[in-house]
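Please read through the structure below; I'll follow up with questions.
The complex appears here without one of its protein chains, the remainder shown in place.
Up next, chain A:
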Amino acid sequence: LSTPQKHQRGNTMRSVSVDLNHDASLLIDIPDALCERDKVKFTVHTKTTLSSFQKPDFSVPRQHEDFIWLHDTLVETEDYAGLIIPPAPPKPDFESPREKMHKLGEGEATMTKEEYTKMKQELEAEYLAVFKKTVQVHEVFLQRLSSHPNLSKDRNFQIFLEYDQDLTVRRKNAKEMFGGFFKNMVKSADEVLISGIKEVDDFFEQEKTFLLDYYSKIKDSTAKAEKMTRSHKNIADDYIHISATLNSLSADDTTILFVSVQKVEGRVASDQELKLTELLRYYMRDIQAAKDLLYRRARALVDYENSNKALDKARLKSKDIPQAEEHQQQCLQKFDKLSESGKKELTSFKGRRVVAFRKNLIEMAELEIKHAKVSSTIQLTHFYTNEKWTL
């Protein structure tokens, strides 16, 4: 897609997260987006009754990088160490449909005009699906923030929503300040640290065990679900070729049937993708965010333990005892704060996850049933109403 494409959100289906955007004091959505080459420009629309904002209803254009900047600043904010920071939306990835479009262009000579048109339509639908997905995932990120009691009040969040100039300059400054230091730290060795720690609290012990195991399982399930979805798409494409060839062999209702079969396969693929795969993918990232919280708490515990050791040392040497005491107190406070906040966060996270899974699994089952009914109805109707079938 080389020309800019505007995308209007009609009936917004927030597939992966629930209970968002209900608080009327701050409502955020992404009503439309523009796709230019591979750069996506999102229109972030805010409706608010809060006095902290200058206007009650406004929109700003934002790029993906702006979202990342916001996420990173939140992660690196000390005050939020005890919170699960909503996972950053992944970069819009049009690689797959783009590559397919390229291949299609190369193979144009080998297929009929009709086939080519159909394949192109399929690809355009795929582009659109990727587009919709990326809009959705960026929207959910913002809505997670707006519905969080602490994060919704964040200054940078407000800037993100309100600042009507280009955020690029701010982004650059932020990068210079933090240098992505903390983020890198978190990424490396977190598992070792978390699992190695002596846990005093049963709750956290259980959570740790659960999250580590669950993460690896859900990562695997996500990958397998993606493969399933790809196979469905391949089959749908095969049906396009078969219909086209059948059409030139003995054009009549048989090709209509094949086209309908192909459409159903295609739709099964995209619905499955949306419900199942996206669900798994999202929660995989969310669990990573929860793990990050555990990591930060573990870090704080280590700091506290170190501060205890330092205090003991100071007492032994009878030197700098007040500083050591104060430092130890600070570490303890930090650790306690993280533990308290972390417990709340992890509990509500579990609830959120269960609700989201329920919703998506139900919707997926219902869609599968719908598709199967539709496609078998088409086929059966054809059998019985068409005299040509009576051989």
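One rule holds for everything that comes next: a contact is a pair of C-beta atoms (placed from the backbone, for glycine too) under 8 Å apart; a residue touches a chain by one contact, two chains touch by 3 or more; residues count from 1.
Basically, contacts and distances are computed from a predicted model.
Undergrad: The complex has one chain missing from view, so what does its UniProt entry call it, picking from "Cardiotrophin-1", "Transcription factor TGA1-like", "Neuronal-specific septin-3" or "Sorting nexin-2"?
TA: Cross-referencing UniProt, the chain left out corresponds to "Sorting nexin-2".
Undergrad: Just one of A:62, A:118, A:208 or A:232 touches the chain that is missing; which is it?
TA: Final answer for the missing-chain contact: A:232.
Undergrad: Considering the whole complex, which of A:96, A:221 or A:308 touches the chain not shown?
TA: A:221
Undergrad: Just name the one of A:41, A:132 or A:241 that touches the chain not displayed here.
TA: A:241
Undergrad: Spell out, residue by residue, where the missing chain touches chain A.
TA: Interface residues of chain A facing the absent chain: 210, 213-214, 217-218, 220-221, 224-225, 227-228, 230-232, 234-235, 238-239, 241-242, 245-246, 248-252, 254, 257, 261, 350, 354, 357-358, 361-362, 365-366, 368-369, 372-373, 375-376, 379-380, 382-383, 388-389, 391.
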